[in-house]
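One structure coming up, written as C-alpha cells, with questions to follow.
With one protein chain removed, the remaining protein chains of the complex are shown where they sit.
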Amino acid sequence: MSHTTKNKTRLLARVRRLKGQMEAIERSLENEAPCGEVLNLVASVRGAVNGLTVELIEDHIREHVSNPDSDDDADRAQGAAELIDVVRTYLK
Amino acid sequence: MSHTTKNKTRLLARVRRLKGQMEAIERSLENEAPCGEVLNLVASVRGAVNGLTVELIEDHIREHVSNPDSDDDADRAQGAAELIDVVRTYLK
Amino acid sequence: MSHTTKNKTRLLARVRRLKGQMEAIERSLENEAPCGEVLNLVASVRGAVNGLTVELIEDHIREHVSNPDSDDDADRAQGAAELIDVVRTYLK
Partner (left out) sequence: MSHTTKNKTRLLARVRRLKGQMEAIERSLENEAPCGEVLNLVASVRGAVNGLTVELIEDHIREHVSNPDSDDDADRAQGAAELIDVVRTYLK
C-alpha cells in the first residue's frame, strides 16, 4: 500500500481545495480583477502547493523509510523525526 | 485596463493548464499511484505556479510601472529591464 | 549613484552579519556539531540571504524605476508600491 493510499482522504481534500483555488484565479482573470488581487490568489496557491509537498514527503518518510512513532531502531527513529522537522522548515 | 486584461488569453491558458495538472494529481491519488509519481506531478505544478507568478509580475511592471520597450525615460527603461531579469532569475 | 551606494551602510551591516553566520557554520562543522544544529544554522543563512535579496530589489525599484514616496506620476507610484509588496511576499 502506497503512502498516498493511507492518507488518501486527507490528501484528496487538499488537492480539491487547490483545484478550487485555481478556479478562483481563473475567474479573477476572466473578470479582469486588479492584478494585485490575482497575485494574492497565486501566492495562496503557492503556499498550498508547498503544504501539499511537505505532507507527501512526510508520508513517504513515515511509510517507506522510517516512522519515528513506531520504528524499533531508536537511532533511526530519531534521525527520521529530525528529517521530518527539516523538511517542514525548508519547504514551507 | 488591468495588466491581467491585456494578456488575458495567454494567462487564462496557463491557469487552465494548471487546473488540468491539479486534476492529474487528483486522479493519481484516487488510483493510488506510487508516491514518487505523485511527487513528480506536484513538482511540475510548483514549477508552473512559479512561471505564472513571473509572468504576472512582469506584466505588472510593464503595464503599471515602466515598460522597457516604450518608456521615454531611458534610465527608467533600463532599470525596469534589469528588474524584469531579476524577477525571472529569483522566482524561477 | 547606485542604489547600493545610498543604503550602503545598512546593506554592508547585513552582509557582514551574514559572513558571521557563515563562520558559525564553519565552526559547527569543525567542532562536529550534531547535523540538526548545522541545518538550523544553514536555515538562518537562507532566511538572511532572502532578506538581503528583498532589500536589494526594493532599493533597485525605488532608485532606478520608481519611488512610490516621491514619484509625481500617481499611477506609477501606486504600481511601484504594489510591486514592492509583491516582491516582499514572494521572496521572503
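A, B and C are the chain letters, set down in written order, and residue numbers restart from 1 in every chain.
The rule we apply is simple: contacts are C-beta pairs under 8 Å (C-beta built on N, C-alpha and C of every residue); 3 or more make two chains touch, one makes a residue touch a chain.
Predicted model, so just to flag it, every value in this text is computed and none were measured.
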Contact footprint on subunit B, counting only the chain that is left out: 35-36, 39-40, 43, 46, 82, 85-86, 89-90
Positions on subunit A contacted by the hidden chain, ascending: 53, 57, 60-61, 63-66, 75-76, 78-80, 82-83, 86-87, 90-91
Absent chain, residues of subunit C that touch it: 1-5, 8, 11-12, 15-16, 18-19, 22-23, 25-26, 28-30, 32-35, 38-39, 42-43, 45-46, 49-50, 52-53, 56-57, 59-60, 63-64
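Methods note: only the chains that are shown with their structure count from here on.
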Where subunit A and subunit B are represented by their mean Cα positions, the distance between them in whole Å: 20
Gap in Å, rounded to a whole number, between the CA centres of subunit C and subunit B: 23
Gap in Å, rounded to a whole number, between the CA centres of subunit C and subunit A: 27
Residue numbers of subunit B (touch at least two other chains): 53, 57, 60, 64
